[in-house]
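The other protein chains are all here in position, but one chain of the complex has been omitted.
Take a look at chain A:
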Amino acid sequence: MKYVQRLLGLLPALLWLQQSFAQEIRVSGVVTSRNDAQRIPGAVIRVKGSSHGTQADADGKYAIQAHTTDTLQVSFIGFQTALIPVGNNRVVNIALETADSKLQEVVVTALGISKEKKSLGYAVQELKSKDIAEARETNLVNALSGKIAGVQVTNSQGNLGSSRIVIRGETSIAGNNQPLFILDGIPVDNSQLGIGTGRDFANAISDVNPDDIASISVLKGPNAAALYGSRASSGVILIKTKTGKDVKSRLGITVNSNATFDRVLILPDFQNVYGQGAGGQFSYKDGKGGGLNDGTDESWGPKMDGRLIPQFFSNGEAVPFVPHPNNVKDFYETGYTLNNGLAVGGSSEKIDYRFSYNNTKQVGILPNTGISRNTFTASNTFRIAPKLTLSTYANYIRSSADNLPGVDGRRGNSVTLQFIWFGRQVDVSKLRNYKNPDGTDYNWNHSYYSNPYWIQYENTVGQLRNRFFGNARLSYEISNWLTANLRIGTDYYQDRRKYKIAYYTNGTPFGSYTEDAYAVSETNGEFTLNAKKQLSHDFNLDVLAGGNIRNNRFEQNYQQAPKLAVKDVYTLNNSRDPLLSTSYFSRQRVYSTFGSAQLGFRNYAFLNVTARNDWSSTLPVENNSYFYPSVNGSLVLSEAFNIQSKALTLLKVRGGWAQVGKDTDPYQLINTYPFNQPFGPNPLLTVSDKFLKSDLKPEITSSTEVGLEAGFIDNRIRLDLTWYQSNSRNQILLADVSPTTGYLKKLMNAGEINNKGVEVMLGLTPVSTRSGFRWDVNINYARNVSKVVELDKEGFLNSYVLGSTGNMQVLASKGERYGALYGTGYLRDAQNRIIVNADGTPAIDPNKKILGYYTPKWTGGIYNTFTFKGFSLGFLIDTKQGGSMYSGTNYTGNYTGVLATTLPGRDEEHGGLPYYRSGQQNIQLPSHSATAPGGAEVHHDGIIFDGYTADGKKNNVVLGAEDYYKAVYNSSLNESSVYDASFIKLREIKLGYTLPKTLTDRWKIQTVNIALVARNLGYLQKHVPNVDPETAFNTGNGQGLETLQIPTTRSIGINLNVSF
């Protein structure tokens, strides 16, 4: 002990000794960015090896006391730390290099705050503007597909429509599982209004113009997003838009032009041997049963061998009955997207400005469909006073469509329904003139359908959306370590749809007209105080505190003239019957306070804590306040233990725990009585079919995440590993209950769902030569395991219904993976063999069973890029493995006999068995040439179902092909139409070329970039026939049910970007 005391006593003397060698001087200077010579306010200047430090002021100027022998350590996020010996210089101007290595990477985090990636205790992944703009996806969500670990995108059908995005699996049993979109700090709406109206309207985020995006950060779960509160439990997608600062060119003008062409990627594989009819017979008279099976919309008719049969176009004359193999294919057109944009921007000492205009015209693959969009953006920053900055961002979007493609398989508006219930002999080109002189429709069938061109040209759905979103931010630097921010933002849109059904349309002889109008808005006001302070040589602190008020409004106005009085006039006044009208209005408000703190130690160890409290109007007063914290930390081992080397460039571990609370929709507490259409003079009120809950509690999601980041061999191998687990409790479920309770649904605070997963991102640079050739490979892999732990506390509920079609339900079932496909299956014996009925058809198990899960086991992607001088070539392959889907196209097409899969057994040539009919029984014959007793007709389309009788004998009952396929593929038996939805897709190929500077300089142009982009090129692996396994029908949770999808498209486009 004594020795220690003595040593301590010596310390001051030693320090004095050291100081005596150097002279203390005052050093001052300016910190700038070497890249653009901009000054860097807030840069931290420290004397290396001491606790002594300061920060650059608003003009980037600094002054510090130091010794001539000292070294200044200058750092700022986004820049490489510089070490500059003081020497005898009194003025030391410092130019910082922009950070480009993995270690110095800066990412945008919650509330738009840029942070060094190494300080974060959770996984964040970013996409830069180039990746987004060049991919030219018209729906922004699709651009994220395959590029980010753990992000699952389900694509649109056709080339218009909605896409669904989910990060790290579904955390909410019933609620929205899509992430929150934040644009420049302000939430923007991504809802899909009008689900189930027969049109797949695009989700709202598709309004954002990709050219305006500077970067997208994906915050994958509560750990990263806790500060955003309620809506962040499914992650956050942070979009940062371009500002005048991003404009690098001389004149500041950028022109972008793009043309993309879309063709059908996958069409059902149709048979071209048998035509319309039933029982092998067909003859057309009036198309609604007047002739021989001419009302039948199936292809179990005669062979299309040129035999003479009256057909729809022949006026009763018998004409050759021949196939038209491309009849469906030829109906689809080449869709295209033309996109032209202009941006002007620049920055000066006082102002950064950027204006952009973009026009997108999209034409669908279905005739007479398309949407066009005009986007105007203005982004400005005004440095009003030395310490006061005002930034504004305004975006106005007008999208309009005369007609959008019909979905959901409705007769009045879906052509895919008609093509899967079809006569394979129908020459679709003969239907092009779809109207008879008397105004009625001209078609191959009049019992169920209107002419497909009639559907496209007469029964249209138009949409007009006017949207404004923007924000204004006032930022005041109270002192060099304290900043105050006030931000106000809004997102407002009006969306009007007009549904027309023409007079004489099959099923609606008087037509109808509907107007559906929405007004949606969200406004946010936010105040924050941000303090950054170097506490000592070792510690620095970054604290933020603030509050937010959010207001949401929603209004819907729906009016329908159910039967038109006069044809071709589409107004609500033109109605035979009283109008059907509904209106709905809702409001919601959330008050929040929040805070966060980051404590950094020697720039290699970081501790982050956040806390937030929300008060939501949607919850009962006694439960409407909820608090949730988070904590995470990161430790850069390679710096802490000084083991950084060329071989090991980075080694970082991170981890954290977070909680997020979630409220619900408005008006979920008190039961109300809905109106029904009055019965004559009697108004009708009914008891709601939803039983609400007056003591609702907020939903709580807790999440734990740990990760590892490493860089090897000069960062040519980059690894990022994440393991996470999240648990959502007290879920607010509007659960289906037995109708015998008197209600169809009950709102409850129940349900617990657990998600566990790993994410791996591996970046490789196998080749990087001095000549400039570089090959990068980015691999991502994500595996998510979900489990529904509990539904209701009492244990009554075993399943929550996410979606359904017929007998088939998509469930969240207790103890199961999320998204179980629950339906009717074959009845099987103890040896798992299918049991057949006495009539030779497969028996159906009266107990429904789980036939698969739509949620994939894992997803992944590989992105290769090759760059050489001005050229870059990239291709993306991505995959989803281990999910299932129920295919309505396959089930219907096999039932109706239009698919090629219904050929086996249909005749001798296709392996059919010979038999004759005796009463209701089929008797098999030994050979096709055998004759039947009594001269009965010999049939050649016999098939024996591969199964066993209940007493274990091999089935030997012959069924006619039509009976066979109808027995196996029908609405009572789901199992036969459930397929493995796994796939590997060649998602994207991109070839870019930037013209050499020597050339552009001669033309007095800054840069010219040309890119060829091809998307959705094809499948390397696919198990489900006839359809695309990755199609969204809406953005809800009831996925995995394919119902007569519009074919997805393959697109090829060229993009030209010129800046002056």
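One rule holds in what follows: a contact is a pair of C-beta atoms (placed from the backbone, for glycine too) under 8 Å apart; a residue touches a chain by one contact, two chains touch by 3 or more; residues count from 1.
As a working rule, contacts and distances are computed from a predicted model.
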Task: Among "Xanthine dehydrogenase family protein subunit M", "Branched-chain amino acid ABC transporter permease", "YceI family protein" or "SusD/RagB family nutrient-binding outer membrane lipoprotein", the UniProt name of the subunit that does not appear here - done: "SusD/RagB family nutrient-binding outer membrane lipoprotein"
Task: Among A:S536, A:S645, A:N798 or A:Q1021, residue touching the chain not depicted - done: A:N798
Open item on the list: One chain is left out of this view; which of A:P578, A:G772, A:P904 or A:G1018 touches it in the full complex?
Closed with: A:P578
TODO: With the full complex in mind, choose from A:A385, A:L684, A:A950 or A:L1020 the residue touching the hidden chain.
DONE: A:L684
- [ ] Just name the one of A:Q831, A:N847 or A:T998 that touches the chain not displayed here.
- [x] A:N847
TODO: Determine which one of A:E317, A:D538 or A:D839 touches the chain that has been left out.
DONE: A:D839
Open item on the list: Touching the absent chain: which residues on chain A qualify?
Closed with: 277-279, 281, 288-290, 292-293, 295-296, 300, 447, 507-509, 562-563, 576-578, 580, 583-589, 591, 615-618, 621, 624, 666-667, 669-677, 679-680, 682-689, 691, 736-744, 746, 792, 794, 796-799, 801, 806-807, 809, 811, 813, 822, 824, 837-839, 846-848, 920, 970-972
